Structure formats: structure tokens, C-alpha cells
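Just one protein chain is left out here, and the rest sit where they should.
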Amino acid sequence: MAALLEVRRVTKRFGGLTALSRVELELEEGRIASIIGPNGAGKTTLFNILTGIYPPEAGTVSFRGRSVLGLTPDQITALGVCRTFQNIRLFANMTAVENILVGMHSRVPLGLWHVLSRDPKFHREESRLWDRAAELLDVVGLRGKANELARNLPYGDQRRLEVARALASAPTLLLLDEPTAGMTQGEARGLMALLRRLIAEHGLTILLIEHNMRVVMEVSDRVTVLDYGEKIAEGHPTEVQKNPRVVEAYLGRKKWGQAPGPEHA
Amino acid sequence: MDLPLLLGILPEVILDGLILGFMYALIALGYTMVYGVLEFINFAHSEIFVVGAFVGVEILLALKAREWLDVLSPFLVLLLLLAAGMAVSGLLAVTVERVAYRPLRGKPRLIPFISAIGVSFFLQDAIRLFESLWRNAFNLVYPAMDQLNRRFTLTETIDVSVKSLVVILAALVMLWTLHLLVNRTKLGKAIRAVAEDQATASLMGINVNRMISLTFLIGGAMGGAAGVLFGIQYSLINPYTGFVPGIKAFTAAVLGGIGNIPGAMVGGLVLGLLETFAASYFSLLTHGAFGSEYKDIFAFSVLILILIFRPKGLLGEVVRERT
Partner (left out) sequence: MSARAFPATLIQRPVPAAITVMAVIALSSYSVAHFPRSIVAFMLFQASILLLYFSGVTPWLKAILAVLTLGLLMPILGTINGFYLEVAIQVGIFVALALGLNIVVGLAGLLDLGYVAFYAVGAYTWAIFGSPQANRFISETTAQFPLPPEWFFVFLLLGVLTGAMTGILLGIPVLRLRGDYLAIVTLGFGEVIRVLANNLDKPINLTNGPKGITPIQRPPLFFRPVLNLMGIEASPVTLYPLYFYFLVLFIVGVVILVNRRLENSHIGRAWEAIREDEVAAQAMGVPLVRMKLLAFACGASFAGVMGIVFSAKQVFINPESFTFLESIGVLSMVILGGMGSIPGAILGASVVTILNLQVLKGLSLWLNELRNAGVTILGYNLADLPSQFEPAKYERMIFGIILVLMVILRPQGIIPSRRRTRELREK
């Protein structure tokens, strides 16, 4: 069976800096894969390419056997790829439930005419959207906070709301950029349990950028390690952990938290 | 087509284009410097420019009333006008920043921009109010200075008025001084540092607010000088004179690459020449079907096209895209 997502020889440069160099990645349906690597390794850059925020200089990206290069982010979302952001980008002055409703935009089968005429279809669809939004809030444990402004939610809730908003677009592939950053170990575990449940129940596929090694090792089927824009290792979490290049990248040169790359700019 | 006629007016067209171009360049500096530092379009700059023109006319009228205008050397008068126009406009620009822009720093881009539009409109009517109460007239005419209006012939077909040369010369001197100030002095270096990265500059011990004020002071002073020269060159001014030259100077700044000081000069000259060419030849080439009224459309079209197709401008913008 062909992989759900295939990334081939993707290269991205920012001025003189090579953020990604001939990166390869393959992901099968129903799996959780993680991308790890020191800050500035090019992880978020890869996400931005997968979601159409900017194009790579070279290489191909295909989803379900179809190239997504040249599509706009919203078209890619409509195909079934949705993401969260490392530095939470909720619609701060909209409520939690409205954030989720925006996430459903690509699945709303209503035209201008339905909106203006308020025909039965509009009412039917609108109430379906709101029901679904309520469900999603429940799923991520934000029941009771539906009408809070996103900016007033505590940090952990904001992260969960971002996941719910991404889920709202009914994706096949969910890209999560450091979803547990800033969470306590307990919260992080809760979120991971949720992700596993989503995979089991909805046949979701997840690609994860994560710094929390315990989370990575627990949930991932496969781990890809990036360093300076290059893939230095890939495989089962236990194999990767033992890989000397990975150990060097993480421990030998001790560059955690240093030299932020373009993804932080 | 009447080629000799077209060629015959060419030198004059070029000269007019240069004068207009230098005027645009001087005004454009105010836009470009502020944009370079704050990434903000100071929409009120056109009124800073007009205030300069009004300071000039007030001084001239005062001198004339005392019958000193014929006694004093015209160049001394010119220096006086420039100094006063620059001082008033520069200080006004600093005040405007302090009152209407600084409280909005850090807000989304459009918020200070809306404030700037408000300031622009307010100043237009403030000038009108002042002049209406003071002179009971707000359409004013620069009193003629005979020695500046004298013309001399270069060749058989071209003659130049002294004031045209003076305008060009004054503009050149000011542009050169500014260039030196920004690139060769410590103060200039500090301004550039603030433009590059405010947070880091302030960590390096640079007083960011003071540098921003200085930017407005310099930009405003250039605008004021342009106002005085505008008055001397074109004579007629009113409180609303600034709008069109303001938009065009902004076009010039974008054309040259916003945030880029030499770019503002190049953009100003290119736009001034293009516009004068269009105004002079459009009617001739279309046999009167379209006249020089379209010169404004021409400038606006340049603005629209450059923003859509090459927003970096000719020389490239100096603004870093912050995400």
C-alpha cells in the first residue's frame, strides 16, 4: 500500500541558510510518527512546506499519491491535512467554540445564497456544525469553556483548543507542532491518550514535532531525527535512541535552546 | 507627428521634470525614513510639508509688509525661509509622533495608520482655521522675488529661471547632507540600529524613543524645506495643497524601495520626469484626445502597478519582513 504522505528530497533555503536538505519522509495511514531534533533543525520548516505556507526549492510532497506542491494552505486543509502551531495561533478574540467553527470552514456545504436566505438547509447545517463543535470541545476536555474568549483560556487549554480546531477540519493527517510544550507531565499524558484514542476511533494519522522525549518514546511508531536540516536517523523509537549520531546531536554538542533557526524568526 | 516640436520642448520638459522630481524626493525622504524605522506610513507627512510652505509665505508676507523684501539679499531670505520652514515642520512632526503615534506603538499596523490619516485631515483644517482667522484668506500666493524670477538663456531655445536652479541646488545640498548624516555620523548609525532591531538597539544603550523622534525631526525638516521650495517654485498654496504631492512622493518612496534613502531620490526623480513627460506629451501624442489632466492618473497608476508587481521598488526595500 502506498504511504499516505510521501516527502521526497525536499530542500528549502532562506537566503544563504539551508533549512532543509533533501529530506525524505514516509508515513502510513493510522500511524503516529514523530520528528525530533534540536532547535533550528528544520522541523517547523518542514511543517510549513507540508501545509503550503511556503514552497520548497526542490523535492516533492504528495498526499494520498497526489502532489500538494503549489496548492494553497486552505486547499491542502480541504484535502485532509491540518495542523497546530508551535507558538499557539488561536483566533484570540473569538470564543473557543467559534475557533472550532472556523476550523470547520472547509467542510461547510453552504453558499452565499443559503446564508442570505436562511433556508432550511442553512439551519440544518448550522445546528449540525454547532453540535459537532460541542462534541469536539468535549473530546479535548474543554466542556464548559465554549463561550470563553480564546485569549482568556489558560495555556494548557489553549493547546488543547488548537488540537480541537485542527480536528474540526476532519483531517486524515494531523500535524502537531509541539502540542505538549508548556504542559505538565500529567497534562501531556492526557493529551497523548487522547491522540491514541483518535487514531483508534477515527483512523487518524499523526505527525508530531515534540521535545518531550518521554511522550515521543511512548506514542510514536516511528521517529525521524533532523539536525541542521538533514535527516540523520529514522526508525523505531528504541533504535533511534541508541543511534550514535542522534546521541551526538543531542548530547555531544549540547545545543539545546541555542541558535534558533528561521522557524523561530 | 511633429517631431521638431516634440524635441523642441524636450529640454524644458526635462528641467521641469527634474524640479518636480527633486521636490518629490525631498518629501519622499520623510516617508521613507519613518517607514524604515517604524514600518509605518506617516500619512500626515503631506501636511508637515504644507506647513513648511505656509511658514515660508507668512515670513515673506511679513517681510514684504515691512518693505524689507527688496532690500535684503534674496539668498539670505531664502536661507531664512528654509531654516524657519525646516524648524517648524520638524518640530511639528516630532509633536505629532509624540501625541498621535507613540501611544499606538505595538498595535496592529493599521491602527497608527488610521491615526495618521486623522492627523492629516486635522492639520489641513487647522491650517485653514489659523489662516482664516489670521489673514481672512487661506489661498495664499508667494510674493515674487524679482531676482529669483530673473531668467537667463542657456541656448537659443532654453532659458532657465534663477529659482529653478536654486530649487535644484537646495534640494541637492539637503539630500547630500542627509546622506552624510545617516551614513557617516554616530547619530545616523544609531538611527540605523533602531531601524534594524529596536530591542537590541535599546540593549546597546541607544535611546530608542529619542532616535524615533530624531527620525521624525529630520523627515519633517526635509518636508518643510520641500514646502518652502514648492511655494517658491509654484507660488500658489492652500491647506489642501499637500494631498496630491504627498501621495506622489509616497509613490516615489515605494518606487525607489521604501526605507531606502537613495531610493527615495531615484524614485522621486523617475516619477517627476515620467509625470512631466506624460503631462507634456500625452496630449500631443493623442492629438488632444487625452490631456495633461491625466498626469495624476498616471502617477496613481504607477503607484498601483508598482505596489502590485514590484512592492520592493527599484532599488529594493530596506525593511525586514517581520513575522
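Each chain gets a letter, A and B, in the order it is written, and its residues are counted from 1.
Assume a contact is a pair of C-beta atoms (placed from the backbone, for glycine too) under 8 Å apart; a residue touches a chain by one contact, two chains touch by 3 or more.
Owing to the predicted nature of the structure, the values given are computational and were not obtained by experimental measurement.
Chemist: For the chain that is not shown, enumerate the shown chains it touches in the whole assembly.
Modeler: It touches the following shown chains in the full complex: A, B.
Chemist: Check the options A:19, A:32, A:46 or A:129 and report the residue that touches the missing chain.
Modeler: Of the listed residues, the one touching the omitted chain is A:129.
Chemist: Who touches the missing chain here, B:80, B:104 or B:206?
Modeler: Here the residue in touch with the unshown chain is B:104.
Chemist: I need the residue numbers on chain B that touch the omitted chain, in ascending order.
Modeler: 40-41, 100, 103-104, 107-115, 117-126, 128-129, 132-133, 135-138, 243, 247, 250, 254, 289-291, 293-294, 296-297, 300-301, 303-304, 307-308, 311
Chemist: Using the document's contact rule, name the residues of chain A that touch the chain not shown here.
Modeler: The missing chain touches chain A at positions 51, 53, 72-75, 77-78, 82-83, 85, 89-95, 97-98, 101-108, 110, 112, 115-116, 118, 122, 126, 129-130, 133-134, 137, 143-144, 146-147, 149, 165-166, 168-169.
In this text, only the chains that are shown with their structure count from here on.
Chemist: When the C-alpha atoms of chain A and chain B are each averaged to a single point, how far apart are the two points in Å?
Modeler: Chain A and chain B have C-alpha centres separated by 50 Å.
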